[in-house]
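A single protein chain has been omitted; all remaining protein chains appear in their positions.
So, subunit A:
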Amino acid sequence: MDPMFLAYSYFRRRRFEDCATACGKLLEKNPYDQAAWALKMRALTEQVYVDEVENDEEGIAEMLMDDNVIASVSRPGTSLNTPATAQGPTSQAVRPVSQSGRPLSGVVRPGTQSGRPGTMEQALRTPRTAHTARPVTSASGRFVRLGTASMLSNPDGPFINLARLNFSKYASQQNVAKALFEYIFHHENDVKNALELAAMATQASQFKDWWWKVQLGKCYYRLGLFRDAEKQFRSALQQQETVDTISYLCKVYIRLDQPITTIDVFKRGLETFPGDTHLNTGIARIYEGLGDLNNAVKYYKEVLQNDNTNVEAIACLGTNHFYTDQPEIALRYYRRLLQMGVYNAELYNNLGLCCFYAQQYDMTLTCFERALSMASDELMADIWVNIAHVALGIGDTSLAYQVLKLALASNNDHAEAYNNLGVLEMNWSHIDQAKSCFLSAMQNGPHLFEPHYNFATLSEKIGDLQSSYKGVKKSLDIFPEHIDSKKLLEKLQEHFSML
């Protein structure tokens, strides 16, 4: 059998290792076999290919030295950085927020957990846990790892020596250039060279090939030149609208912190591609980030209309139902996920909580048991905290106390656990312990208002009005609509005016 045909057949069946070895043998015989060369390139690329649309994580450097944001103090509802201003149906008291101050989402995506910090100290502290000492560093560790991983698979050194490649020659050969570009971009992770090639190639094609423009835009995006990227994507869209290009353009706008524009672009894309799941999901994510959950739910439902197996949409809808006091319906969504084959600790944890709130107590503990048996260390703490919550719900405070201690044993930085432990200690009149718990909670969870409020209440009761005032102020900074904090503040102000 013709070895080239066999190599191609391996490639088609996604047996990339076999394909690369077969091509390697062909190249040994004839080093100038361009077809084998191109095929090997594509096989190597496919091994490490990651969809660029989803691949985004901001490092500290990008966040802190960000000068792309148009308005540093933006109006409420127009920026992803100043959320919690939208008077949505959910408040922080009902639906907790993530570290970035946005309401919790149903799924973890790149960038949902680390918010934009205000200062260097916060940036260095927040993403760091007891488990990872390093904060998310610049240019996203993921990119770097992709590059190095690819080197490992070739112990004899890189397949192509980029430094000695004649870019202008290949740029004019459209049939090789595209594969070569993807190889450089995805496998070698060398954005600079990829950009050079793309720039030459788009010139060689007389700026008529939208694909090259999209690639140029991708390179610019990676390099942080968002305005240039936007130009390229826009130009590509004029030639040919594709879902990918729209998604890339929206990514640029998200980075520029322009959620309204992003939604506009998505919606215009929906006119061309009605009902596209990716576009709908994109819109839903942004609404979720803005705290506009009504709209987010609407678009997630739209996603399910077109693709009823979409895990993200199901999970987010479940979350939303859970936090809008419909645990029974949330339970059904999560059950559907379980039936579809999602099998992990998070899901069982959520199922357990839903069961608890839906008063199906018999299933609650079983679910948590399963969740614990599967959980990783980091997750373990969250699950224990939820179990503690169940324990509080059934009035077993000593169980709750011990469970919270277990949560802290698995994650020493768990702010919620500290807070709840503090409340328990306060209940038992252990003032010192309660205080130190609240202090720990404040340090570890700067996004939580509860420890501040609890601390304020405690201080107020023992007569330390000054600390109480400070605490309640902070609590209101984080969550301006908190009624109890407001009441406490009024009470304190009365006290002060009496003095």
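Everything that follows uses one rule, which is that contacts are C-beta pairs under 8 Å (C-beta built on N, C-alpha and C of every residue); 3 or more make two chains touch, one makes a residue touch a chain; residues count from 1.
One rule holds for everything that comes next: contacts and distances are computed from a predicted model.
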Listed names "Translation initiation factor eIF2B subunit delta", "GL17103", "Protein PTHB1-like" or "GPI transamidase component PIG-T", matching UniProt entry of the absent chain: "Protein PTHB1-like"
Candidates A:Thr309, A:Gln359 or A:Ser497 - the one touching the absent chain: A:Thr309
Touch criterion as defined above, residue of A:Val107, A:Ala199, A:Ile329 or A:Met363 at the omitted chain: A:Val107
Positions on subunit A contacted by the hidden chain, ascending: 1-2, 4-5, 8-9, 12-14, 34-35, 38-39, 42, 46, 49-56, 65, 67, 93, 95-96, 98, 104-110, 113, 142, 174-179, 209-211, 214, 240, 242-244, 273-278, 305-312, 315, 319, 322-323, 336-347, 349-350, 353, 369-370, 373, 376, 379, 382, 385-386, 388-389, 392, 402, 412, 416-417, 419-420, 423, 426-427, 429-433, 435-436, 439-440, 448, 450, 453-454, 457-458, 461-464, 484
